[in-house]
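Note that this complex is displayed minus one protein chain, with the remaining chains in position.
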Amino acid sequence: MNTEKSLKTDFHQSFLRISKRDSISQKSAWAIRAGAVLLALVVNALFVLAITGLDPISLYATMFKGVFGDSFSRWEFIKNSAKLLCIAVALAPAFKMRYWNIGGEGQVLMGALASTIIMYTCDSLPSLLLVLLMLIVGLAVGALWAFIPAAFKAKFNTNETLFTLMMNYIAMNLVNYYYNKWRGEKSALGEINSQSKKGWLSSLWGGNEDGFFLNEDLWYFLVILLVSVLMYVYLKKTKHGYEISVVGESRNTAKYAGISVNKVMLRTLLISGAVCGLCGFLTVSNSHTISADNTAGGYGFTAIIVAWLSKFNTLTMIAVSFMVIFLQKGSSSIADMYARKGFDTSASSIVTGIFLLAVIGSEFFINYRLIFRSRKEEK
Amino acid sequence: MEPKVAVLMKGISKSFGGVVANKNVDLEIRHGEILSVLGENGSGKTTLMNMLSGIYYPDKGQIFIDGKEVNIPSPKAAFELGIGMIHQHFKLVDVFSAAENIALGCNEKGRYSIAKISEKIKNICDKYGFDIDPAQKVYNMSISQKQTLEIVKVLYRGSKVLILDEPTAVLTPQEAKRLFNVLVNMKHDGKAIVIITHKLQEVLSVSDRVSILRKGEYIGTVNTKDATELSLTEMMVGKRVELDIERPVPQDPVERLRVRNLTCVNPDGRKILNDVSFTAYGGEILGIAGISGCGQKELLESIAGLQTVEEGGHIEYYPKGGTEKEELIGKTPVQIRRLGVSLSFVPEDRLGMGLVGSMGMAENMMLKNYSDGTSFFTETKKPRELAEKIMKELEVVTPGVDTPVRRLSGGNVQKVLVGREIASSPTVLMTAYAVRGLDINTSYTIYRLLNEQKKKGVAVIYVGEDLDVLLALCDRILVLCAGRVSGILDGRTATKEEIGLLMTNTKSVLEEDVQE
Partner (left out) sequence: MGTLVIWINQALVFGSVIMLGAIGETISEKAGNMNLGTPGIMCVGAAFGMIGAHGYENSVESPNALLCIVIALSCAFLAAAIMGAIYSFFVVSLRVNQNVVGLVITIFGVGVAKFFTKLCIKTTTGNIRARFAAGVFGKKIPWLSDSLGIASDILFSYGFMFYVTIVVAVLVTLFLSKTRVGLNLRAVGENPPTADAAGINVSKYKYLATCIGAGITGCAGIYCVLDFKDGGWATADIADIESYGWLAVALVIFSMWKTVNLIWGSYLFGFFYWAYQYLPSMIGISISTDLAQTLPYIITIIVLIVISLSKRKENQGPASLGLTYFREDR
């Protein structure tokens, strides 16, 4: 008799009972998620309607036009989605082993900062070498920023959620420190190496951006797309990925299978941090500048939600990232048109917030079942 | 004088998803008396009592308290009716003091004052002879102190009926004796006390009456003064049931594993294995019998390299064809597995250790050998083929080898677990509770598999619960009792009573205690 399990029959007096689903078909799960997305779109449409008087169809048409209407907006959309995606992909392996790395923001910033310092100080190096050095140092520092809390977690079981959270703010202030210092030296911090274009992504192909394949933004996106696919393969097909899955499922099982939990944790966090560092490096060499507010842009936090929503599947993250950024950019474009009526950029966080809440709420209905029953039935 | 009936349970039945836990059970609990509810593991003792404490609700039957029919839908209702149960797993808040734990959720009238509560606790302690400090934090308490606290908690809330689930399972003999003294004090105060147990010595030394359950059914109630160890054992284990399980005679058994003086200490400092020695031979099935929690798990885990063991013990392994014996203590689980020693342990929740619930059968196949080879990538073809083979041969019911094993039924999960261990073609195969919760057909499949391994010359170690199965399947049966080997019997000649007595043999322990 398995008493632990049978405790489920407990407490007969309740009218509404919630029980864990044993299984749900992929189809119904996606149907529930799609329903949530639809609900979010409707609620958002009503919200916008109430404020601007814009009917839902023109609303989404306007959003669509705002996001895809011109080349600049299109690339902004792609780049922002890629950035969000990259951080979410970076967090995936850590989350998968149930390590709450919420320090993505800080790891990106530190990677970016390290790259920028190299960009500033080593601008006498040949372009290729400089970019390579920026990349390596960016990866290393991003990895280090993730490794520190992981090491304490491994050694002393220090709470990683709070530790990584604090590391974000240290990173932000460090970036601000350098930002202000450099700004002081040059009176304004515009594009770095704006004359020589040293350390720019485009410096790899001579700085010429005329032509589809010479577009920095395109490569920014492609590299991140490649990383997402690689991460997918890493998590699904390699021994490392296998270990991560086992550790995430149960530390006991990992022990049983002869896996060293600490080793896997440290290794995984180095990778997680390094991918964040990569994001920082790419952003710096693409935007040619750094700032605590915009380089990571708060995506370090949004990415946590994206990663969680995508069930740590990095390919799903591609779609989710595009969706989130579409809503953000789309509602900002509406804000531009309706600022007089009080609909400004801040409304886009509300629109995004409603969307995220609806989708995370839907997970409940995928994992649990509601059982209604009348009191008569129990007797 | 007519005994005063505190609780009367009539015709109680309860089943869980087709498995019958209690069938038409009657029970009478009296004031001023200690009643033992005796039965083997899985005989439904705890389930029955959980229906009194409001954790379960009976499917059928009536409960009367002081002559009045009642309905007990929740633990809270049970408290209000004066029934308090002390579970095996204590429900205490670690960082709270004893007094705070007692005050928790207790909606007394008047101002909340720890001083007042402490005084009331002191009164209860003085009355019955408990010894607890109301200000002591629970995390500083020994297990026996925590148990005392649970009892005081129940008394504080005015319970007149106290149910203790396996109260001595976690206690030293001295502590157990102290507990019994207190129970006797409470009995004299008119409380009705029930102890759920399978230890005969305890039953005989402390209780007034004994009610016996077997496989969910009520067997009967006897007065302790009319009972003997033998009569109780007979009632508890019942007549031997002949099972139609094949048992080939071992073919030239060779020494495979020799365990010498193995001792293991749990985090509380209690010896969970105490000087265990035995030998396992290739080509035979060695059964391990014992009340649950007597060290079976720790024994197998020690051999598999998952437990830290005390100095002085040896686990020697004689590889196939090799001459050199290998000492397994000090080796990692992976090294031990590569030597050919394989463990399939079916934990309480089935997925706890051996399988990864979110993965499919195919991926689970490589849990223990995924790291073999030098490739960076995991092998996908072989595990998949193996999974398909096991699925076919063992008739695992699953939509496919990629369906997460969490979605499989318990029986199918166990087939996957045992199937994988056998597939690694071990020389020593250890299984624990391999047929727990399985239906007859699946159980027989497992017995067949084990016998096949035995015929191949594998040393099979089978930890089981059902004595009939142990007697029908195993060549030799090792009986563990409180971490010690209390006997090794021939499976062909041993009787159920013999094993039953060895399993509950706490005699020597209690004698030590008396001399104190």
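Going by the order they are written in, the chains are A and B; count residues from 1 in each one.
The rule is short, and it goes like this: contacts are C-beta pairs under 8 Å (C-beta built on N, C-alpha and C of every residue); 3 or more make two chains touch, one makes a residue touch a chain.
Here the structure is a predicted model, which is why all the values come from computation and not from measurement.
From the options A:72, A:156, A:213 or A:372, the residue with contact to the chain not on display is A:156. For the options A:54, A:110, A:130 or A:356, the residue in contact with the chain missing from this view is A:356.
Only one of B:137, B:178, B:325 or B:407 touches the absent chain when the whole complex is considered: B:137. Looking at A:28, A:194, A:294 or A:346, the residue that reaches the missing chain in the full complex is A:346.
For chain A, the residues in touch with the chain missing from this view are 4, 7-8, 10-11, 18-20, 51, 100, 102, 152, 156-159, 161-163, 165-167, 169-170, 173-174, 176-177, 180-181, 298, 301-302, 304-305, 308, 342, 344, 346-350, 352-354, 356-357, 360-361, 363-364, 367-368.
Across the interface with the omitted chain, chain B contributes residues 75-76, 79, 91-96, 100, 103-107, 112, 137, 139.
Everything below uses one rule, namely that only the chains that are shown with their structure count from here on.
If you average the CA atoms of chain A and of chain B, the two centres end up 46 Å from each other.
Taken in their complex, chain A has these residues touching chain B: 1-7, 9-13, 22-23, 237-243, 245-246, 249-250, 252-253, 255-258, 378. On the chain B side of its complex with chain A, the touching residues are 16, 19, 21, 42, 44, 46-47, 50, 55-57, 73-74, 306, 332-334, 337, 348-349, 351-359, 363, 366-368, 370-371, 375-378, 380, 404, 406-407, 410, 436-437.
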